[in-house]
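A single protein chain has been omitted from the complex, and every remaining protein chain is retained in its original position.
So that you can tell them apart, the chains are marked A and B in the order they are listed, and the count of residues begins at 1 in each.
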Amino acid sequence: MTTIASILLDGIAYGMILFMISVGLSVTMGLMRVVNLAHGGFAMLGGAFTHWAMVNAGLPFPVAALGGIAAVVILSVPMERVLYRPIYKMGELPQVLATIGMTFLMIAAVNLWLGSSLLAIKLPALMQGSVNLGFRTLPTQRLYVLGAGLLVIGGLFLLIERTRFGINLRAAVDNPATAACLGIDTGRVFATTFALGAGLAALGGILGAELLPIDAYYPLRYMVLFLTVVAVGGLGSITGSFAAAILLGILDTAARYLVPDAGTIFFYLAMILILGIRPKGLLGRH
Amino acid sequence: MTGVATGKGLEVRGLNKSFGGLVVARDISLRLAPGDRKALIGPNGAGKSTFTNLITGVLQPSSGTLTFDGRDIRPLSEAGRVKAGIARTFQITNLFKTMTVRDNLRLPILERLGRTARGFRRADRDAAVEAEVDALLTQFRLADMGGRVVSQLAYGQQRLVEMAMALALKPRVLILDEPAAGVPSSESPLIAEAIAALPQDLAVLIIEHDMNLVFKVANRIIVLVAGAILTEGTPAEISADPRVRDLYLGAHHG
Partner (left out) sequence: MRDITGFALMVLAAIVTFYAFPYSLAFTTRVVIMMIFVLSIDLIQGYTGIATLGQAAMYGSGAYAAGLFAVHVSQAPLLGLAVGALAGGGIAFVSSLVLMRAEGLTQLMLTIAVAEVLREVANKFSAFTGGSDGLSGISPAPILGIWDFDFVGKVGYIYAVAVLLAVMVFLKVLTSSPFGLALQGIKDSPARMRAIGTPVMRRRIAAYTISGVIAGIAGALAAQSTALVSLSVYDFQLSAEAIIMLILGGTGRLWGALIGTAIFMSVHEVAASVDPFNWLFIIGALVLAVVYAVPQGLLGLPAELRRLVRRPQ
């Protein structure tokens, strides 16, 4: 019983991290039909900036983290404009190649800047330690992750359902051509979404550093993980990404608890099973 | 089970299909016998392309029967129905765009001959196949274009390749989904001419908006509205039908 509760708690916290990092990827990939392997780079850059700001500039965690997220958002705008726009109309293959190339450049840049060792992010006292839940103790950091995840989902929900931008975004995902005819500036919608997605990835990267440690090779190491969430959730579906992230988070955690030496086999088998039955993902359009 | 064999040709009875709540085929019945020249007209979204897809096996009907020469073809795959003798063209040009015109014509011929599983001997060195390609090129007035990559052709010529590929299958039933769609009016006589030159005993169903073309090639016209057959008759009857006029006037306003 307590094992199940533990698995659920840890799994959901892990899932929240996966969701925050992957949701922007899912929406942008669904929106522009672009295969983007470089998205994990934004999570790493968020973490790297934060690490640098804390260690070298001595900033406190909240300031460093916000700065890291802001830096990633600011960086993502010219990147989208210069590097991504030309590849939207290309085939899948050049997109794979271009975004792998970008990944390499991000890795090399961080490697040159901060080296290839672990870029630890020391949490403030407030977020350290643990709370006693009776049947077990839970690292306080997980509570923040859960809280942040819920805030992100709530925020995204309000943004998508209640704002002009959300309406435009949904129209553009459903049918870019029609949306453009209706006078929606799809280029702008995409640039905004891209920046938002990059910012969320940075947030997820920073908060998730405990579970997915930040170093230069981060984007390559976790590339498949994030893409799996997107594929299983269904391209372009926020709810789908959430469901997939939580599901895969719980599944992976359960496997670690129950069959510690099974490695990632359950994760991948689950993915094959789900995508074999539903090639468009859990909530993908048919 | 399949009902009485009702003679030669394609027989559609009581065909129904819906996408979610949207009914796109409502109790459609239709017969295409050898030599028939029928036209299917109706406003955009009436379900004409869907009807093509139901007959060729791209989509499965929710109910209704489909027989060809008395044989139930519903269990057949898309490929199976082509082998049975049903071919179609696409409303939106669907060619092998990186290939030459010759290769575009070779492929259906090779497929008809059951050769595409063969992994040896060059695809472009069989005299009989090449002769057939030449004949098709001449028939569709594309003789000079054989070596061009299809995406470099004028749109009207691409529509001709579209038709030539279907004809290369030597079908007994041919469904032409808006063969003149998007073709500038200066080139549309070429399309009409190509349709007029189709083999006499071929059963042809042409879906088209260009009424001049329809009147030129079809001797029966079926009018489809919102997935259901509104009426059927000779070109004279249809052009005199006030409901059809309203429909087309209305469509023009909309």
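Just so we're on the same page, a residue touches a chain if its C-beta (ideal position, glycine included) is under 8 Å from a C-beta of that chain, and two chains touch if they have at least 3 such contacts.
From a predicted model like this one, the values you see are computed outputs, not experimental measurements.
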Sole residue of A:Met29, A:Leu45, A:Val72 or A:Leu212 that reaches the chain not shown, by the stated touch rule: A:Met29
Per the touch definition above, residue among B:Met99, B:Ala181 or B:Met211 touching the missing chain: B:Met99
Absent-chain contact - pick from A:Ala5, A:Val63, A:Leu105 or A:Leu182: A:Leu105
Candidate in contact with the missing chain, chosen from B:Ala25, B:Ala39, B:Leu54 or B:Val82: B:Val82
Residues of chain A in contact with the chain not shown: 29, 35, 83, 86-87, 90, 92-94, 96-98, 100-105, 107-109, 111-112, 116, 220, 223-224, 227-228, 230-231, 235, 262-265, 268-269, 271-272, 275-276, 279-281
Contacts of chain B with the absent chain, listed as residue ranges: 56, 58, 77-79, 82-83, 87-88, 90, 94-99, 103, 106-108, 110-112, 115-124, 165-166, 168-169
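The criterion applied here is as follows: only the chains that are shown with their structure count from here on.
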Inter-centroid spacing, chain B versus chain A (mean Cα positions, whole Å): 47
